[in-house]
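Note that this complex is displayed minus one protein chain, with the remaining chains in position.
The block that comes next holds chain A.
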Amino acid sequence: MKNSTTTNINHHKEEQQHHPKNDPSTVSSIDSRFNQTLKNVQGLLKGRSIPGKVLLTRRAEPPDDPSIQSPTFGRSFSENDAGGRDHMHKSTEEKDQSTSKRNNEGANMLNPSTSNIDNTSKETHKSPMTARATDSTRVTKFTKELSVPTVRLERLRELGWSGVPPYMRPIVWRLLLGYAPPNSDRREGVLRRKRLEYLDCVAQFYDIPDTERSDDEINMLRQIAVDCPRTVPDVTFFQQEQVQKSLERILYTWAIRHPASGYVQGINDLVTPFLVVFLSEYLEGDVDNWSVSNLSPEKISDIEADCYWCLSKLLDGMQDHYTFAQPGIQRLVFKLKELVRRIDEPVSRHIEEQGLEFLQFAFRWFNCLLIREIPFHLVTRLWDTYLAEGDALPDFLVYIFASFLLTWSEKLQKLDFQEMVMFLQHLPTQNWTHQELEMVLSRAYMWHSMFNSSPSHLAS
């Protein structure tokens, strides 16, 4: 670890030498170009005349537009801040052209004020959307990336951000969450060990009589038992008793091992994407026709273990979202309100005039990561982006949710307080397809590029 850190720092230094310091006039001109782009985008979105596809295309035309960058850029700060597992791989595993990008990220961290320009100039020739040119080239890229002895997580994030081919999701998600190690030699061994560890936990905490549980634990188990049958009830698969039992074991084991938060309603929803993705390795066809009764207990246990560990990894980055008074969520709701004010002043003013609090509708969004708000068949695609964001996810959620909310900017301005609350509780997303979701994500990405790197926009 010590070595890798040193290497990183050296790279940073090199990188800075390659990039002469930018003068302030350039910065301000870029700023105004950002503003112009923002206005254009707002115009497009308000007019609703531009379907998502056009916006997606715009994303793929980076040379003319400094605001369009690879998603990697947005992650740079917290990725570096986070240290830990990713740093381990960074210095040793990046040998090719992506090395320069990584170094660039390091430079950002050391000198945030110049980060825009560096990234803009360096990243403009790249775009995540080029990877989507055709599905088969995407699949080829994933296949190539996954076949190397040590997977380059950074590259995988970049690819995964725009969606992972369904049959590759299990392996990609395990890697992105840091559950499976990038080194393929170690992978099987680590997973085997982790799955056994889960089995031990279940035996130790779940498979015991109530007499050995504290009152709080009994309450928690009761709460989980109340919630399992009401987890994604509109998807019949989750109504199977065996599936609910798996859910209960995962949730209870997680709750016991995370006493700072314990089980909080809504975390049950968060297990469901993992369940369907890891089950998809064994079951074929439509989720609604799946049955787990033909799976061996060993397989079910392995799947549960994967869900458990991936849930743990996901929530590790959001610990204070579920502790007392849920300060993490409150903080993000506040950020969302601020961001919406910057992006769409009229709707922001309307919401305020009507006395609608963001907490009144956005709390559930953050608590359940939007699972409740979109059709279940779109959730795994949304989570590809979540998991690709990695440690930067909480902050990026703010952008996704702003983009989601402002899908209905015009509509909202015609509603009064009560109508708004009810509209936002039951958003008309039932017939959404991937196109609407991609629109939300693209816009989030764009706004993130514009605002997150330019705190001055938020301060004005």
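By definition in this document, contacts are C-beta pairs under 8 Å (C-beta built on N, C-alpha and C of every residue); 3 or more make two chains touch, one makes a residue touch a chain; residues count from 1.
The rule we apply is simple: contacts and distances are computed from a predicted model.
Q: Which listed name, "Ras-related protein RABA1f", "Exosome complex component RRP46", "Ubiquitin-fold modifier-conjugating enzyme 1" or "Rab5 GDP/GTP exchange factor", is the one UniProt assigns to the chain that has been left out?
A: Of "Ras-related protein RABA1f", "Exosome complex component RRP46", "Ubiquitin-fold modifier-conjugating enzyme 1" or "Rab5 GDP/GTP exchange factor", the absent chain's UniProt record names it "Ras-related protein RABA1f".
Q: In the whole complex, not just what's shown, which of A:313, A:364, A:381 or A:448 touches the removed chain?
A: A:364
Q: Give the residue, chosen from A:187, A:372 or A:411, that touches the chain omitted from the document.
A: A:372
Q: Quick one: say which of A:316, A:345 or A:416 touches the chain that got left out.
A: A:416
Q: With the missing chain put back, one of A:150, A:184, A:240 or A:265 would touch it. Which one?
A: Considering the complete complex, A:265 is the one touching the chain left out.
Q: List every residue of chain A that touches the chain not included in the displayed model.
A: 222-223, 226-227, 230-234, 262, 264-266, 268, 322, 324-326, 353-355, 359-360, 363-364, 367-368, 372, 416-418, 421-422, 425
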